[in-house]
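Sharing a structure, written as structure tokens. Questions coming.
In this view, the complex is presented without one of its protein chains, the others remaining in place.
Think of it as A, B and C in the order they're written, each chain with its own count starting at 1.
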Amino acid sequence: MLYAEAVVEALRRSIEDDERVHLMGQYFLGLTPHRTMVGDLYKQYPDRVYFPPIAELGYVGAGIGAAIAGLRPIVDCATASFTFQAFAQILNEAANIHYMSGGQTSVPMVIHYNHGVRGGGAAQHSHSPQAMMWNTPGLEIVTPSHPADLIGLVQTAVASDNPTIWVDHVRLFDTEGEVPDDIEPIPFGRASIRREGSDLTVFASSWMVCRSLEAAELLAAEGISVEVVDPRTLVPLDEEAILQSVAKTGHLLVVDECHRRCGVGSEIAAIVAEHAHGDLRAPIRRLATLDVPVPFSAPMEEFVEPTVDKIIEAARSVVENR
Amino acid sequence: MVTETVRYIDAISSVLRHELDRDDDVLILGEDVSYGGPFGATAGLSESFGPRRVIDTPISEGAVMGLAVGAALSGCRPVVEIMFADFVTLAMDQLVNHAAKFRYMTDGKLSVPMTIRVQGGVGGGYGAHHSQSLESWFLHVPGLKVVAPSSVADAGGLLTAAIRDDDPVIYLEHRGLYWTKGSFVPGGSPTRIGEAAVVRPGSDVTVVTVSRMVKTAITASEKLAAEGIDIELVDLRSVAPIDWDTIEDSVRRTRRLVVVHEAVTTGGLGAEIVAGLSTRAFEVLASPAVRVGAPSAPVPASPFLEQFYAPSVEDVVEAVLMTLDDREERPAHAS
Amino acid sequence: MLPDLGVEGLMTLLERMLVARRFEEQLIDLAQERDIGHFHVYVGQETTGIPALALLEDGDLSFTNHRNHGHLIARGAEPGPMYAEILGRATGYCRGKGGTLHLASAEHGFPTTSSATGGCIPPAVGAALGFQRLGSDRVSVCLMGDGALEEGAWHESANIAAMEQLPVVFLCENNSLEALGQRAGEYPSSTMAASDLTELASVFGIESVAIDGLDTRCVYQTMAKAVQRGRSGEGPTFIEARTVRWPGNRPIWPELATGKTDLSMAWDDSVIPQEHIKWHQEQDGVLEYVRQLLGNGQISKESVLDLDKQSSERVREGLIFALDSPYPSPEEALEHVFTPHQG
Partner (left out) sequence: MVVGALAQSDAEDLELMWRIRAFEEKASELFARGKISGLLHLAIGQEATAVGVCGALKPADTVFSGHRPHAHAIAKGAEIGRLFAELAGRSTGYCGGKGGSMHLAVPEVGFVTATGVVGGNLPLALGAALSSSSRGKQEVSVAFFGDGAVQTGLFHECLNLASLWKLPVVLICENNGFAEFSPLSAHTVVRRLADHADTYGIPSETIDGNDLALVRAAAVAAVDRARGGGGPSFLECLTHRFRGHYEGDPTLKRGSNPRDEKMDPIGRFVRSLEGRVGSVEPEKIEARIRVEVDMAADEALDAPWPDRESLVSNVVASW
């Protein structure tokens, strides 16, 4: 199944399984040609869909209220960059409400966005804000990288009573993966070892998992055995899986599409530095989007993001004194 | 120039007045600024410089931030006051998508010389909407500079530098510092953005910290000194850019690192510093670095709960002792 | 004028007005004795919030703001757990995690309270969206000050409410007549260019009306109509209730500028001091309401004073309860970030 089809499948199942699920927004599949599939789903369930105006602050906030009132909204912010419009509602309201009320009120909603470098998006359409959201307690964050994971994780997200950020990437849409008929909800906080290896642990999420797997395949040919750890959810985070893998390999490369400074990679590196210092046989490396706004021009764009070539090069440098 | 002993907030007021006087392009924008704002930082400025330069705005953070960006693009040097750091969320798009990027997107054709004064921090039972420390968000956005003075002198020096800088600078004020006193030179020179200060030289453990936590860490290092543990205390002063050289130099001597900040630990400034140092100075670290920060929870309102939220002197002491636990051991990988 | 509620109903409103008033007076006193942090009081707006919210039923939701104490009392919240919350005690409605700025009681229809200006508006509209989609006849009430209209969240949310004809009532308490931000006598406030606040709603085709927030009957009837419109699917309503800002509402720190409320001023002009005479004679809604009750002839001075005594006592007991309550354990700071997953 194509990842894009899995997105639609996850939405369809959510709608069919729980009548409280309503969709707000229409760009789940971005502006890709796949997006007509979302349109078809909407035609099938017109009463379960709300097309908001270009007013992210207003409609994301409305999603919060609807969740409080008893719906389970799945709200689409389209491009991740537009979440900045709604930061006040996502981070100041949704994330805090359960806590501020001392547990009285829950906000069972899912907020979807497509993050990252998508090709020509330039500085205002290429963000990966999940690191910033991660720094705000109260939000669950899922970062699927495989169609089957996506469906299982979304089921859990919809069932969760917490606001959950569903992080997608348009470049995932054209990837394919096997999807069994009977997918169970995937519990949060359980990483998936997408490839086992003994020399180097690569931590990656979302689209970077695909690139890391591709790099791992090529590195295997050079005799470097790479273990790829896909956390699947950033909050909660399966720290144990990372530490176990590092204990085995003694080497860590974090591949992250967020900007490097205070990115997801910073936190992962810090956790390992704090808790597995003795296991490390070489310095941790972080490969992230360079700390510049994402440029428009294609060659520059490729230069700033973590690519397969860069992953390979970084992996070699981490294990060179093995 | 005469050195005076003033309060942190007075240093801010003094610099605002001095810069308004010095440069006609400087403007002040914010809610109720003509009344001094909630803490009096802008008191009296409207009377001296008039409502065309000290401008009260509606409660429209998004528009006001964007408006300041536009004014900065057009030759002004606006100083925007966001009453509480939490309300930057309402202006994130203008800050992240506009202020931070115009220089880059236009390859240097445009510049955005503006200062964003943001007040925040834990204290006073203000609760989850008025107490956050959000510096790691800003650090994560290329194109923004971020400063967070802990002393009265730096409050003045860094604000002067921020206003005169040609890029957007976020100036983080901790309200718990407003009434602390220190020496200050009115009309004094700017403090260079991006330079940390070693506020206490030492040899055993490097403690890197910022803003109000510097005070906490000073107390902790005094306690530890009594036990014969010699802390080197680095006040970052600038969060973006981070003064890596100063930190690395210190850690190469002490071989131990603790990072202390008031923001949430997860994904915070400490993560960046520990990650950076574990690469830069991997071979010298004698024990794992330790981060001390707030738990992964919003800021509780209860003054009782609140006192356990921000790191305490004891937390810092404990973290330092952790790094020394295995003082005699040599790490397995040390060559 | 009084609403058509019968003696019992009128006395219930009075009781809540008095509890709200005495609650705030005692809180201001407390703040003189000990540092309880920053808070906002509802003094002077009782005749708006209390009759307006008295109409709501179980399941209706209200989303309030930083000036929320009176709203909670209007829907029956108890002074004890409210004080406890304000003092950060474990027995507070939010177990000390919300404080005065985020005081919320789900059982009284206040699921969450935002203290970011305008922060309550999108969730209030969203709750109405939820009710509509769930086929419920419940309504959502957005309790906002005039300052919230300066936020973009208002505009986005009003548009959505209008488009979907949502069951939401925007009750905007405009207390900017004598507010901090007012300059050069511009009504309603210096930071809003619209000369008529209702036009900000009516431009979207939202049923809009401006009323005198001191007129209990008018508040009650207008709100009744608005709630009925919501329940029957006729869409949103915007009510601008014009109230005065109590002289004690100093920027940030309230003080008892007009003294403790003396109900005898309602029937004896001679006890009214010259200072703040306008407040006592014309602007204090509680006194005005008492005058109307007495004028009605069905209620005696004695029963008013009796009720006041009971209300003061309830409020006093509430504070004792709060002060006697323990603080939460420090570890509770880590609870309620998330709800555990089922299964």
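In this section, contacts are C-beta pairs under 8 Å (C-beta built on N, C-alpha and C of every residue); 3 or more make two chains touch, one makes a residue touch a chain.
Predicted model only: the values in this text are computed from it and were never measured.
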{"item": "In the full complex, displayed partners of the excluded chain", "value": "A, B, C"}
{"item": "Contacting the left-out chain in the complete assembly, out of B:36, B:124 or B:241", "value": "B:241"}
{"item": "Per the touch definition above, residue among B:120, B:143 or B:268 touching the missing chain", "value": "B:143"}
{"item": "Subunit A, residues in touch with the chain not shown (by the definition above)", "value": "26, 31, 33, 35-36, 39, 51, 53-55, 57-58, 81-82, 85, 119-125, 290-293, 295-300, 303-304"}
{"item": "Residue ranges of subunit C at the interface with the undisplayed chain", "value": "150-156, 159, 162-163, 190-195, 199-200, 203-205"}
{"item": "Where the missing chain touches subunit B, by residue", "value": "24-25, 27, 52-53, 55, 57-58, 60, 62-76, 78, 93-94, 97-98, 101-111, 142-143, 145, 165-167, 193-194, 241"}
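By definition in this document, only the chains that are shown with their structure count from here on.
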{"item": "Most distant chain from subunit A by Cα centroid", "value": "C"}
{"item": "Closest chain to global C-alpha mean, per-chain Cα centroids", "value": "B"}
{"item": "Subunit A and subunit C: spacing of chain centres that average the CA atoms, whole Å", "value": "41"}
{"item": "Centroid spacing, where centroids are CA-atom means, of subunit A and subunit B in whole angstrom", "value": "30"}
{"item": "Shared-contact residues (touching 2 or more other chains) in subunit A", "value": "57, 88, 92, 96, 99-100, 137-138"}
{"item": "Residue numbers of subunit B (touch at least two other chains)", "value": "86-87, 89-90, 127-129, 295-298, 300-301"}
{"item": "Subunit B partner contacts - residues on subunit C that touch it in the complex", "value": "36-38, 85, 87-89, 92, 94, 96-102, 114-119, 147-148, 150-152, 180-181, 190-192, 251-252, 327-328, 330, 332-334, 337"}
{"item": "List of subunit A residues in touch with subunit B within their complex", "value": "57, 81-82, 84-85, 87-88, 91-92, 95-96, 99-100, 122-124, 127, 131-132, 134-138, 258-259, 261-270, 272-275, 277-278, 280-286, 291-293, 295-296"}
{"item": "Complex contacts: residues of subunit C adjacent to subunit A", "value": "61, 63, 92-98, 102, 104-107, 111-114, 116, 119, 121-131, 133-134, 136, 138, 140, 152-153, 155-157, 159-160, 163-164, 335-339, 341-342"}
